[in-house]
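To keep things clear, I will list the structure first and then write my remarks on it.
Only one protein chain is missing from this complex, and each of the others stays in its spot.
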Amino acid sequence: MKFSFRPTEGAFYELFSRAAQNLVRGTELLNELALPGVDVQSVSDRLTDVEHDSDQITHDLYKKINSTFITPFDREDIYSLGSQLDDVMDHLEAVGNLLYLYGLTELPSLPREMHELVTVLDQQAKITADAMPKLKTMKGLEEYWIEINRLENDGDRAYRMLLVRLFSGEYDALTVLKMKEVADELEAACDAFEHVANTVETITVKES
Amino acid sequence: MKFSFRPTEGAFYELFSRAAQNLVRGTELLNELALPGVDVQSVSDRLTDVEHDSDQITHDLYKKINSTFITPFDREDIYSLGSQLDDVMDHLEAVGNLLYLYGLTELPSLPREMHELVTVLDQQAKITADAMPKLKTMKGLEEYWIEINRLENDGDRAYRMLLVRLFSGEYDALTVLKMKEVADELEAACDAFEHVANTVETITVKES
Partner (left out) sequence: MKFSFRPTEGAFYELFSRAAQNLVRGTELLNELALPGVDVQSVSDRLTDVEHDSDQITHDLYKKINSTFITPFDREDIYSLGSQLDDVMDHLEAVGNLLYLYGLTELPSLPREMHELVTVLDQQAKITADAMPKLKTMKGLEEYWIEINRLENDGDRAYRMLLVRLFSGEYDALTVLKMKEVADELEAACDAFEHVANTVETITVKES
């Protein structure tokens, strides 16, 4: 393996940015689920494609860490950030996949609170994609993580109200169980965005 | 931002102690749920107040880390400890909030195993509050984390027996699902106390 002896920091920021942009593609696909007459299988398949692309980015990032002599910040933090961005994608993909596998699309429509959670995820994805290039200067990141935390609180509230609706008696027990799985993945994605932000915060604190 | 150049360690121990004392207030509120004729909405509201207070303490702690030149131990560990104490509070608040939201208080009484879990949490909170000031000297902490782990095992057993009861056929499926959510938050709170203790252990090992 060839080692580069001067910092090739640019490649790291580039990979983080591409990973975060994939999350925007992911949440945009989830947004399509609110459209009338949506083809859920197609959404699920395209989410799987995006997820594979994210896996490749994570893999490239790890290879880059191993072949780079001087990294822009701690190797472990680069690892954490990469794997946490990947975790978000895994949860987004699971949402589409489960909706399709469980045949939940035969319901006339998904509960409103599910769409609220998708909207939160979409906003989290966009500000995460905006934040990644700022790692270069470490400036303007505080707003980002405060906003991610605020959105995660919104997501939490939407999740709780979703469960209240699921347990209200409106649906039969098996449908409730299926929807609960989807709801849990949506909520895990919200949390996963927060983990990304926490790692960015840790990096910033160390470097300041 | 003004930087203080000599260690102002006292402030850190003070914030950890206040965070842990809030957890005692939290578990005492959960204890009220065992009282006959309890007003669950009022308990839930007061838990939310305590949770907001904890958020403020965590926020103050983070600001303190960023404005302090020399911290009593690794910045990352101070972060971890602060956020883990905050996590416990989030789970305690969720218990009260879900019981209220799901209207579970209309049941004649909650299962005995739920109260056992609350008793475990109450003990964990008290010994955590006793342990925090000991971070100053790093003495007498081994007993604390051994005891937290022992209590977490008790909580685990109570949780398993609670699920056995919930799945026994005594309750209808939707009630089981609601109670399971509450049970999961109680168990997550037990685990979260253990995470706090693990971080204390890590800090002690590093400094020894």
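Here the chain labels run A and B in written order, and each chain numbers its own residues starting at 1.
One rule holds in what follows: contacts are C-beta pairs under 8 Å (C-beta built on N, C-alpha and C of every residue); 3 or more make two chains touch, one makes a residue touch a chain.
The structure presented is a predicted model; accordingly, all values stated were derived computationally and were not measured.
Engineer: Which parts of chain B face the unshown chain closely enough to count as touching?
Structural biologist: For chain B, the residues touching the absent chain are 160, 163-164, 166-167, 169, 173, 176-177, 180, 198, 202, 205-206, 208.
Engineer: To test your reading of the contact rule: which positions on chain A touch the chain that is missing from view?
Structural biologist: Spelled out for chain A, the touching residues are 65-66, 75-76, 79, 83, 97-98, 101-102, 173-174, 177-178, 181.
The criterion applied here is as follows: only the chains that are shown with their structure count from here on.
Engineer: Using Cα averages as centroids, what's the distance between chain A and chain B in whole Å?
Structural biologist: Computed from C-alpha means, the inter-chain centre distance equals 27 Å.
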